[in-house]
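Can you read through this structure? Questions will come right after.
Moving on, here comes chain A:
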Amino acid sequence: MQQLPLEGIRIVDFTAVWAGPHVTQWMAVMGAEVIKIESNLRPDMTRSFFSNVNTNLTMSAEYSGLNCGKKACTLNMTLPKARELVKELIKVSDIVTENFGGSVMDRWELGYSDLKKIKPDIIMYSGSGFGRTGPYKEFPAYAGIVEAFGGLCSLNGYPGGEPLPMATFGYADITSAEHGAFAILAALHHRSKTGEGQYVDLSMTEVVSCLLYEQIMDYTMNDRVQGLQGNWNSTMAPHSCYRCQGDDEWVAIAVSNDEEWKAFCYTIGNPEWTMDERFRDGLNRLKNQEELDRLIEEWTKNHTHYEVMEVLQKAGVMAGPTLKVAEVVQDRHLGERGFFIDVGHPDVGTVRFPRLPWRLSEGPQGNYEQPPRLGEHNDYVFAELLHLSKEEMARLQEEQVIF
Partner candidate 1 sequence: MSTQALSGLKVVEWSEFVSGPYCGKLLADLGAEVIKVEKPGSGDKSRSYGPFPQKIPHPEKSGLFLYLNTNKLGVTLNVKSTTGAEIFKGLIKQADILIENKPPREVEELGFDYQSLKNLNPGLVMTSITPFGQAGPYRDYKSCDLISFHMSGMAFINPSDGVDDIENKAPLRGATLQADLVAGLNGAIATMSAIFARQITGLGQQVDLSEQEALASFMRRELGVVTVEGIGWTRLKGTQPGMASDIYQCSDGRIYLICFHDRTWEPWIEFMGNPDWATSELFADMASRRENWDAAKAMIEEWTKEHSVDEIVRTAEAMRIPCKPVNTAKEIVESELLEARDYFANVDHKQAGKVKFPGAPYKLSETPWRVEHPAPLLGEHNEKVYCDRLGYTKQDLVRMRAGEVI
Partner candidate 2 sequence: MQKLPLEGIRITDFCHVWAGPHVTQWLAVMGAEVIKIESNLHPDLTRSFFAGDKTLTPGLNQSVDFAVLNYGKKCCTINMTLPKGRELAKEIMRVSDIVTENFGGAVMDRWGLGYSDLQKLKPDIIMYSGSGFGRTGPYKELPAYAPIVDAFAGLFSLNGCLGSEPCPFGVGGWTDLVAAQHGAFAILAALHHRSNTGEGQYIDLSMTEVASSFLPDAIMDYTMNDRVQGAQGNRDNAMAPHGCYRCQGDDEWIAIAVSSDEEWKAFCDAIGNPEWTTDERFRDGLNRWKNQEELDRLIQEWTKTYSHHEAMEILQRAGVMAGPSLKAEEVVQDSHLREREFFIDIEHPEMGTVRLARLPWKLSDSPQGNYNHAPSLGEHNDYVFKELLNMSDEKIAQLQEEQVIL
């Protein structure tokens, strides 16, 4: 039976909510053993996010979507004993991850310098909104905050309109998490060559800036502050999203050169547009794109968004339906690629989750075990890993250390 890439790597995971757990989600799926440290005092916040079927701190979508294949144990970190116990665990681990709102780990004396004493080659990851250094290091942050502060909102919206919050929950959370996962893997690679561990300090704000390099370069080069472009593009036209037949159905279409434009016009039965003063070439199309968008929508209105994609793509024109969440889940392409996997769940039977977005040609596709219930793996952690006796464990539960 072939191994997963990260089998044998153990992570002590203090992360909670979105940004953090997504980091370890990638690692877990890739085979790392991720041990979530929670407690009944402080369960991962997402467990309790309101939900129609959320019965037992396990089944919120938020929680399930980010914690497949992980293990969970409960430790009351407010108690010194718990912190001692965690140190034992860290001794037998490779990586420690956290994304607290401030320097909680330092206060717990679990900062990097402390951990290095316990385990010299430890790799520690800290994810935060503004970084673990600098003036805002103690500020709490949510993705929306960082997106606003980082300039992302100022670029999200309709031309001439107002800055808008990004669509999905925690866009900055997840893009940061993925940069974090990559950084950890790089650190692991270095450790496997040299035996040295290190500290990874990730700032979501800086991740957002990386994602906005184009606008930033334009500013540093030309002092220009780009405004809202909506679905438009500074160099392509048509390049927008058009209403289709059916209820609230939309399709996105982009034409990048004259050949595609010709193909487009012939396909939708308006060859004369290729001659039309206003649309003859790319520059004119850009200048007249409002009119152009209006005319194109008159055509798209008579077709479903999937129809539009099929006819245009066959003609070599870029087009794709604006999928609703439900449609994403039902999309035949994603279906055929097996993007969604069914995870068996003791409480609600099978649940369908998106895989991580890649295929490896060899070996198993990853560890998509059901998300753990609170403290589900206490026995494994304390008995098997830390060799505590039944008695010791009972006592610690007494003392609400394991809690």
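One rule holds for everything that comes next: a contact is a pair of C-beta atoms (placed from the backbone, for glycine too) under 8 Å apart; a residue touches a chain by one contact, two chains touch by 3 or more; residues count from 1.
Keep in mind how these were chosen: all candidates are chains of the complex that A comes from, given by their letters.
What you see is a predicted model; the values in this text were computed from it and never measured.
Undergrad: Using the contact rule from the top, which of the candidates 1 or 2 touches chain A in this complex?
TA: Only one candidate touches chain A in this complex, namely 1.
Undergrad: Name, in rising order, each residue of chain A that touches candidate 1 in their complex.
TA: Interface residues on chain A, with respect to candidate 1: 234-236, 256-258, 280-283, 286.
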